[in-house]
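Below is one structure, written out as structure tokens; the observations come after it.
One chain of protein is taken out of this complex; the other chains stay put.
Then we have chain A:
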Amino acid sequence: MSRTEALRRLYLLSWRLHRGPVAAYLALTVCDILATGAFALSLRELIQAALGKHLAPALYAAGGAALSWTVTIIGGAARGNVGNLLTEALSRELDVEILQLIGRFGELARTERPEHADRTAMVRGSGEVIAHGIWTLVDGAATIVRLVVVVGILILVAPVLLVLVVLLVPALLLPRRGQRRIRAAAVAGAQDVRLAGHLHTLLTDPAPNTEVRIAGAGPALHARAEQAWERVARRQASAQWAAAGIGASGWALFILGYTAAMLLIVHQVTTGRAQPGDVLLIATLAGTLRTQAEGAVRALHRTADGMSALDAYTWLHREAGATVTAVSPGRIPERLHRGIRLHRVSFDYGPGREVLREVDLTLPAGSTVAVVGEHGAGKTTLVKLLCKLYEPTGGTITVDEVPLAELSTGAWWQRTTASFQDFARFFFVARESVGVGDLAALDDDQRITRAVRDGDAEQVIAGLPDGLGTRLGRSFGGAELSRGQWQRIALSRAAMRVAPLLCVIDEPTASLDARSEYAVYQRQLTMAKSLAGTAGTVTVVVSHRFSTVRTADLIVVLGNGRIVEQGDHEQLMALGGTYAELYRLQAAAYLDDRSAVQ
């Protein structure tokens, strides 16, 4: 979609949505243009008629001046409000459309690329900027027409006044340089503004302030905040003074021209070649000229903002259009019989940024598989590949011998459930925060209650003022949960699906105390067994805690993107490799007799 196409589409959309306001907006714009010329001409007519002692024309002129002036004042405000009305209506349509387009992005690797993420972040919620830009464009056109009208009248009065128009050029260009300096100062001061804001939070937010108080760091932080503000203020002030100086000098030139023109007209009046009313006309129009010219520049600026948002929007259209789902959707099995297999699976973020190298692995149906390894070993990537959030860059993954790539992504996700280490904290009511794990069962309290039990979140829910009906998230006036409590909500969410083929549990007990850790561990084990019976589910557990890992049917040790060791606990301990070493290290802390560790 090109920019012109997008513009055409959006204007038509506006017209379809709100014929009345669109018509009103255009009418008010035309009135405004007419009023600008009418006011200046009426004033001249008024003076001329009064001088000539012609009462009737003078009265008409007075009425014309009063009306056109009122149109400018009140009509301008009304036009602004109709514009807001239109902008809001259109921005609603745009924002919904934008979200739908973003929601269409499937595969995660592409959307995780910084430039993609940046553009997505930019276009999200930009409906208002785009909609505003659309109407500013109309506004800008109107301002230019008004400018032409004013210039036309001036030239009609005295062609020499064309000089004023020429002098507008430096007057308009110079302030832009000043504005650039102000913007540059704002950019240069952004770090200090951020710092000052951060320090303010440290001093006023009880959570960080607790530590600040104990450390006695308050006075030092206060002084730093003061310095940061001082730097911001100084930098901004010097840019402001410079901008004011530059801007004023640009207009000084225009004023000189204006004064010269006045002297000329005054001279012409004394020699009878001009009317006294012309003096008043020029005095009035010089002010109008300035307002209009500045308005035109401003409108251009704002239109530019809108256009760059519009470009991001057309980009989104192209990008979402390029997202294709599986060509020939294979059938998802009702239950797993054989399991999930990885054949020489590799994944990289680009040349030289390999995360997984030619991994061969079989996850038998109905088994619990534990994945361990140090930071950056590729555990998370492996999980994302299984969840079809990433596509392998080499090799294939098969589900009961059907390549995962041939299965519809949406359908695979419907049979997958997961709780991640960096789980999402959904600030919905508790029932929904759990229930979205299976949207079809969002109204099924029984299912939700069962999931809460399976995620060991019963105490969390019982501690909420309205139980499952409690809104979560302090920023929405709801209950705030600790990390451990949030984790249990995430685990409950993952327990919603009835018959998943794949269940991923990533660091299930990182934030839990001894009792919860034990309880969660027991429940996950029971759940994995029961799912294995229902659907042959493969449960994948990623964990640092070796006590959690040891009962898995299969333990996979990843290192540097490869499988270093695999087998069950006894086999790996007998092997005496990485697993055995790390296991002994953790166990030793609990045991008095190290030799007892096996």
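Criterion: a contact is a pair of C-beta atoms (placed from the backbone, for glycine too) under 8 Å apart; a residue touches a chain by one contact, two chains touch by 3 or more; residues count from 1.
Keep in mind that, in the parts below, contacts and distances are computed from a predicted model.
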Candidate names "Pyrroloquinoline quinone biosynthesis peptide chaperone PqqD", "Multidrug ABC transporter permease", "Translocation-enhancing protein TepA" or "Cysteine desulfurase IscS"; UniProt protein name, chain not shown: "Multidrug ABC transporter permease"
Of the residues A:81, A:346, A:396 or A:470, I need the one that contacts the missing chain. A:81
Of A:46, A:130, A:168 or A:342, the residue touching the omitted chain is A:46
Only one of A:36, A:303, A:398 or A:416 touches the unshown chain, namely A:416
Decide which residue listed in A:198, A:298, A:343 or A:562 touches the omitted chain of the complex. A:198
